Structures are given as structure tokens and as C-alpha cells.
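Once you've had a glance at the structure underneath, I'll fire off some questions.
Heads up, one of the protein chains got dropped from this complex, but the rest are sitting where they should.
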Amino acid sequence: MSVAAAGVAKTPARGIATLAKPAEWQLALPLALAYAAFFLVPLLLLLAVSAFEDEKITVLGFANWRKFFGDPFYWKVTFDTVKLGFLTVIATTLIGYPIALVYLGSSPRWQRVILFIVILPLLTSVVVRTFAWIVILGREGVINQTVMWLGISPAPLRLLQTEVGLVMALTQIEMPLLLLPLLSVMSRMDPNLRDASAALGASKWRTLFKVTLPLSLPGLIAGCMLVFASSTTAFISQFVIGGNRLVYLPLLIWQQSLVVYNWPLASVAALTLLVSVSLGVVLIATLGRRSKGYVHA
Amino acid sequence: MLGDILPNKPSSKGGQVPTRSADPSISVRGHTVDLDAVTHRYGTLTAVADVSLTVRAGEIVALLGPSGCGKTTLLRLVAGFLRQSAGSVRIDGKPIDALPANQRNVGIVFQNYALFPHMTVADNIAYGLQAHGRPRDDVRKTVERFLEVVRLGEFRDRLPRQLSGGQQQRVALARALAVEPTVLLLDEPFSALDKSLRLDMQIEIKRLQRQFGLTAILVTHDQDEAMSIADRIAVMNQGRVEQFDTPINVYDRPATLFVTGFIGTTNLLRGKTLHSSNGTTTIALDAGVQLAIASERHFAPGTPILLSARPEQLHLYGEASADRWPVRRRFALPIGPNTMHDLETRDGATLKIVEQRIGAIVDATGEAWCGLRTEARPSLFESSSQP
Partner (left out) sequence: MTSRPYTRRKFLAASAVVGSGSLVWRPAYAKGSVTAAMYPGTWEEAYRTHVAPALKKAHNVDLGMTPLFAVDQIAKAQAARGTPPFDAFVLDPGPRVTGIERGLFEKFDPKRLTNVGKLPAGAVDEWGVTVAAQVVGIGYNPKKLPRPKGWEDLLKDPWLSRLGMTGFQTTFGTVSIIEIAKRFGGSETNVEPFFTEIKKVLPKVAAIGAPASMPALFQQGQCDVTYTNTQTVDTLKSRGVDIEFVKPESGAVTFFTTVHIAKGSKEIDNAYKYFDTVISTAVQTALMQPPNNFVPVNREVKLSVNLPMANLDEMSKFVRHDWSKINPLRAGWIERFNREVSK
């Protein structure tokens, strides 16, 4: 980020080089300061608050850390949060990647249509989208009406406040985050590569797994990381669709910080979320790089 | 350079390869390609209109034309990337229209080479062999052989982006040839190379084509490239083949006004026919002269015509004669050992003439007379056929 800023700022700097030539790091300074002020300082405050024992933030100590990590329930909540992220990543990938392939094979006009449909959800608020999913997933919702009409199940399925229902909703809600980087990488891919592969005798599947997939991997990884980070922290969707039956770290943070005012415990939960999301993102990146190496070989 | 790129027996070890053809360097079995009334439309736009061509076994045919003439579309139809709207493509007489691209066994080299950027040179060459399900050992040996054929053995573990343009093209060639294609398709293969490399690569392709007895179709907009590399040239314009003939015939006996204008430089002089008999047509040019021109075509007297004469077919004279017409010299440009004269005829047409200087310094301006060289054979076209 700062490297890019320095690079951009370099060109105008050359024009006034005779007057004063600021070093590149000086040009990156405003960004660095903003970064420090709006990210690093709050993060340090969060760390500091977590190191108090009482709700009024007066007694230093690690009681809340011990409470949080000494309790299997909180471990389970953390695990569930990360699991939700990975399930959403898998579901968005399974549905999103074929959409990207359709995009790749479409004429420019259809590509614009697909791109518009992909972006469309971003134009409505996440709250509206989430509440719409209550209508879809409910006992008398679209899915249950279809299921019962088809006779798949005599009674309505329980979808709201289940992990399955939440993953379904998040898959739609987070889909643009997967598709935008993926489509961007795919549309830059040389179409001749797929023709070359076919001319060399490769089937559609071989072309997909040996050429298209490895070359779209950077976009897919970027998309998966965004989906993971976004779905694990999607408080509104988690709470509205999952209700109180599904407890994830964002709900804990909200309860502790805004309902019972236990900011130290909320800080511990927030830092746990931050670390587990970061670890998940790193894991996705590593898996992506591994599989890329594997595809190469 | 050329000496060492032409190994006499580059594949003497070919006998070890237990494949369909025991030794490709010996089995010069080319394949024929027939295009039968092929038409392709994109929506309402007709990109290829009723094209029929026969490419003989072991022949290089160039599809030459300006951009948008349909030559690349034609190539993609043969490759199977597109399905023609009408007509048929046959290889060795068998229609391949129903076969998808991956079952046509057609080798293609793209303008940008389209090497797989995430694979090494060796993996790129091995790709088609693996796709054909060749045994691992066979793949390894074939890759080694083709690395040797294109002299890139030491680069086998490099990625395409670590190679020069010429090296990338050689990889693309090796990759296409490794699967022993029936026909090699080349889509503007030299346009991304700088001029000095181009000739080397043209020779290289010619060498490989001869070595493997390949039938090849080359798409290009560069007439020099087409002239030097192709056995026959199909000049295309607006989806049609205007002329399909040897390079010399295309240049010296252009079939249409488009061909004469597209290939080389030419001078067009307006006039009309007087009479036509025994392969000779007498014409009166608006520039003020009567000429007898050898022509297979028979023209009715009084037909408005255009005479097409190449710059090297004309000569400048200091004095008048019955078969010369007056011109005004506007300027002259020295081009190497030649001088190019820019002239204006009486009827306002511009002429370009190339003369060898042979050391003489002539006045570049003033009046002069222009005539056909004795052995010159210009072309005659009805001027209504002007595009």
C-alpha cells in the first residue's frame, strides 16, 4: 500500500526536483500517519483494555484472558466462527467459480450483464438483503414452499437459525467479494491459452484444471480471503439469520461491549476474532500457493 | 548462424520413439486440407464468404490480406475454435466439421505464442503429449527430442517470461509440432518479432516444415513475409479469396485490381481500349499515348480501362517517341542504389518510377517522357472493376 503511494507520488516529485527532493518515505508519510492513527492506535487501545480485570477498567490483570481461554464454550465459539468462514468460502467457490467460467465463455455483452448481476447485491444494504433471507428461508418461505410442493419433505425444514441456512444466506451476500477479484483476473487471461490447450488435444476438463484454474488462482485466493474475512465478521447476517441459536464471536463482542459493558472481555473476544480471521486468511493464502505449486508440477 | 541451425539429422534418434510415425524426419507424409464453399457469419456480418481452397500435402499456403479480411476467422474455422455457418473443411478428404478443436489434431502457433505462463518450457512441450495420453517415458523422450529440434535444451526449466521473443516462438513451434499435427496453423507468427529476428524465424519455420513434411497455413498481413515463405498465396479481401496462386503470379499476374494494389507498389493509368486481338490489346491512355499490351483477357473496343504498371516496369526517357508519354518530374528520392522519381502525367495522374542510378546524376525536375520497359508485362483491368 505505502509502496504504491510512494510510486505514484514519485512522478510529480521529479518536476520539482531542483527545489527540494523529498525522499520517497516522506511522501508516504501521510498515509503512514493515517494508518497509525486509525488502525494501529485503536488496536493498541484494544490490547490495553483487554489487560484490565474489571468492567470499570481500573484493575490491571489478565482475568478476562484466563476466563475466555479457560472456557471450552469460548473455544467452541471461536472454532464455530472460523468454521462458518470456511464453509462460506467453500460454498461461494463451488457456486461462484462456475459462474466465473460462464462469464469467461460469454460474449462481451453478456459479460456486462453478468457483471451487473454480480454487483447488484452490493447496491442494496446488507440489512435489507439479510432480512430478505428471512423471507426466503422461513417456514413459509420460498424454499420450504418448493420443498413441500415437490413432496421432498412433509413438514417445513428448519433453515432459519441453522448453520446450513446461514451459509446459504452468506453465500449470496458474500458472492460479489469472491467474484469481483476472480472475474478481474479471468478477464485478463489470454483467451488463446484455452484455444491452444484445445488444439493440443486437451479436453475441456483438462483445460479447466491445467490452464484456467491455475491461472485464475490468484483471483480465487483473493476472493476467498475477502469472503472468509467478511463472513466471519458479518454480525448482522449472523445474528439475524442465526438468531441466538448460533453464537459467533461478533455476537459475543456486541453483547459484552454494548449490553453488559464488559469492555475488557469484549476486547479479548475482538482480539481473538482478529487473530483467528488473520490465521484463516494466511491459511487460505498458503493453501493457494501450495496448490499452485502442485498444479505447476 | 544459418549453418548451425540446420542440423542434417536432428532426429537420428527418432527411431527410439515408438509412436505412430517411426521417424518424423523421414516420414514426410503431409496432409491435404480442403475448404469447400466455407462461409462464416458473425450475426449479420459475413467474415468469410464462400471460400474454397485446396492446400496440397506438404505445402505452405499464406492467407494474405488487410485486417478484417477474414483470414484469421478462416484459420480459426480450420482449427475448430469456430464452427462455420456453411461449407465444409476436410483433411485428407475426410470432413472434420463435426470434430471439436481437441480432436482435430491441428497444430497452431499464435501471434502472441500463447505459451502457458505457469509451465516451464519442457512442460509446455509435454502438454499436448500428456493430453494425448502418451506414456510417461514417451513424453519425456519426445520433449527431449523437440527441445533439441528447436535448440532450447538448456532452457527446458525456464518459464516463458524468462525467454526472448524468438525463443518463445520456438517453444510454441515445438509445442505444436510435438503432437505430430496433420496441419500447422500459423497466426501472424512473426509480427511480434523485431525485424532482424523475423528472417531467422521464417527460415526456421521453413526448415521445420520441410523436415517434417508439414502442411501449413500461415495468416499474415505482411506481403513480403507471405512472398518469401509461402508456396502459394491466397489474397483475401472482404471475406473472399481474390486470387490463389504462386507468389510470383500473384505479384506479376494480379487477378484483380485489389490484388495489384495490395501486393507491391503500382501505378494506375486511365484510358480505354481501341481493339483487342490475338492476346494483344491496343489501348489509348489519357496520358497521351497508344500502347499495345499483352493480355489474355479480351476487351470490347471502347472499354474504359486501368493500366497497372509496377515502378520497375517503367522507364524515363529524355526524348519523345510514339510509345512514350510526356511527364513532369516533380521530385526524386534516392533509395539505396536506386532513385525513385515522382512524376505527373498530362491527365494529372501520379507515377512512381524506380531507376538504377548507376553513378549518373540526372536533373530531378523538368519535362521527360515515360515508357514501358521492353520486357515489362503490365496488367489491364476494366476501370468499372475499380473497388
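Per-chain numbering from 1; labels A and B assigned in written order.
Note that a contact is a pair of C-beta atoms (placed from the backbone, for glycine too) under 8 Å apart; a residue touches a chain by one contact, two chains touch by 3 or more.
In this text, all values refer to a predicted model and were calculated from it rather than measured experimentally.
Within the full complex, the chain left out of the display contacts the shown chains A. Set against the missing chain, the residues A:T58, A:S107 or A:N244 yield one that touches it, A:N244. Of A:R66, A:R112 or A:R139, it is A:R139 that touches the chain left out of the display. Across A:L84, A:L180 or A:L252, the single residue that touches the chain missing here is A:L252. Where subunit A meets the missing chain, the touching residues are 73, 77, 131, 134-135, 138-141, 160-161, 239-240, 243-247, 251-252, 255-262.
Keep this in mind: only the chains that are shown with their structure count from here on.
A separation of 54 Å divides the Cα centre of subunit A from that of subunit B. Residues 76, 79-81, 100-108, 110, 112, 114, 116-119, 123, 127-128, 131-132, 175-176, 179, 185 of subunit B are the ones touching subunit A in the complex.
Listing the residues of subunit A that touch subunit B in their complex gives 190, 192-193, 195-204, 206, 210-211, 214-215, 292, 295-296.
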